[in-house]
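Of the protein chains in this complex, one is absent; all others appear in place.
Up next is chain A:
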Amino acid sequence: MQRMACSFPDEVLEHVFSFVQCDNDRNAISTVCKSWYKIERWSRRRVFVGNCYAISPGMVIRRFPELRSIELKGKPHFADFNLVPDGWGGYVAPWISAMAAAYPWLEEIRLKRMVITDENLELIAKSFKNFKVLVLSSCEGFSTEGLAAVAANCRNLRELDLRESEVEDLSGHWLSHFPDDYTSLVSLNIACLGCEVSFSALERLVGRCPNLRTLRLNRAVPLDKLANLLRRAPQLVELGTGAYSSELRPDVFSNLSGAFSGCKELKSLSGFWDVVPGYLPAVYPICCRLTTLNLSYATIQSPDLIKLVGQCQNLQRLWVLDYIEDAGLDAVAASCKGLRELRVFPSDPFGPEPNVLLTEQGLVSVSEGCPKLQSVLYFCRQMSNAALMTIARNRPNMTRFRLCIIEPGTPDYLTLQPLDVGFGAIVEHCKDLQRLSLSGLLTDRVFEYIGTYAKKLEMLSVAFAGESDLGLHHVLSGCENLRKLEIRDCPFGDKALLANAAKLETMRSLWMSSCSVTFGACKLLGQKMPRLNVEVIDERGPPDSRPERCPIEKLYIYRTVAGPRFDMPGFVWTIDEDSAMRLS
């Protein structure tokens, strides 16, 4: 084998490696021998860092000197629900500085849940001459000024995608900073922006970029301007409308309808804020081509939703509010036979009583009618073990199952039993399940099922569940492929954590908040496991000012080769090897 590896010149090996793009395969190649490691690292063009604190920028740059594309993730997932205090971290600045010096030819930066400032954006705009793709997913810390810098300087920009980021809206004029001779835009997603962008600048931009495939507008773009935009970009594949409301006027309607009909490639629709149902038929002509439909902002009732969705025979992904109700989901089950992903969001999540007729039955219908359904996110107010068992038996091909029963601790509404056996059926039948979110009344038993059956599970989210450390122990000791575990408000303490300390090094991260973990256990873990960062997040002050057995507020543990980070705020404590408590 050694002889064979050496018998090919480097250029040949490099050429062969160029056909291998998948990260795991590339990692495997690099472990074959020193020579392959060397060739692979020089030819790697793209890197994904799932936790920006797991490694330092310098280490990445030293190993991969010729990167063109980097993806970084920062804050833990529960930051999406305001469980991570502001200022926790996830700053991209050190990465941008290091890469500005090391990678003049960097083309792509994709960030998720990171803090990026206008200064960072300006540095990107100045440093990378061939910069092409900027995706900021759920990021924050920047304003439209930073966007202006990108627009003005990145002459080869193809993608600017701000999905779900929090942007300080200083002015809508940033869009005008794209030069008049700039024509390479392929994808623009500004749906998260609050303020109006200069519409004439937008029109001209859209008109002069012939390769534009994706255009996601923000709410401020009025409906009566949409037709003009569509006529300038009939090649669009993905469109997010602005506010979908206007006085009902036949001329506006027919203009819009004609413009939609002209978009022969349109496969994905989103937006639909403030929907006036009378304008929905304007999209009917293209429904049969749609593969993705995001109606999760559309506050329209079930009958209108049914009329729309009933025409989307090729739909693969549907995001919708629970206004669709069980009747609407029956219609989906009947019409959308190719459906792969369903997300149903709550229209009134904080109301004490159900406001719509959406129950477990809707999900059961879709699981029966849609043989390709593999990804579900479902908010509802009642569930039964019987329904979960039916869904599990119907859809053994399920890979992502996230159920949120709105009231914590809700039992099976028919039997008043915990939902252990229902979720147990899900993990037993769906052998390829990668992601699972639990809710409802659950004892330690559900975790026993998960530990026993969920062998492919990579991410588990748990809230208000379980009875004892045994629950956590089942998961940590049983789920061989577990990478991310996030837990809140469960009676899990130190025992299972300490008993499975080694497991934590095989995972990307563990989050536990409002559980029963003590500072003593955290100190022990931090001391014994040098390749874990054990971060105690507690806004009540130094953990050692309370008894060691007093539970901490929040715990975030992640594996790292970079040691403790240097940018921790005052409410984050970490333990290092000499057992001194380190404050940032």
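Everything below uses one rule, namely that a residue touches a chain if its C-beta (ideal position, glycine included) is under 8 Å from a C-beta of that chain, and two chains touch if they have at least 3 such contacts; residues count from 1.
Criterion: contacts and distances are computed from a predicted model.
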The chain dropped from view, which UniProt name applies: "Auxin-responsive protein", "Glutamyl-tRNA(Gln) amidotransferase subunit B, mitochondrial", "Sorting nexin-2" or "AP complex subunit sigma"? "Auxin-responsive protein"
Answer key for A:Phe8, A:Phe199, A:Tyr284 or A:Phe345 versus the chain not shown reads A:Phe345
With respect to the chain omitted from the figure, which of A:Met99, A:Ala425, A:Met507 or A:Ile557 is a touching residue? A:Ala425
Which residue numbers on chain A touch the omitted chain? 78, 80-83, 164, 192, 273-274, 296-297, 299, 301, 323, 345-352, 355, 379, 404, 406, 408-409, 421, 424-425, 428, 437, 441, 443-444, 448-449, 451-452, 461, 463-464, 466-470, 473-474, 488-496, 498-499, 501, 513-516, 518, 520-521, 524-525, 528, 551-553
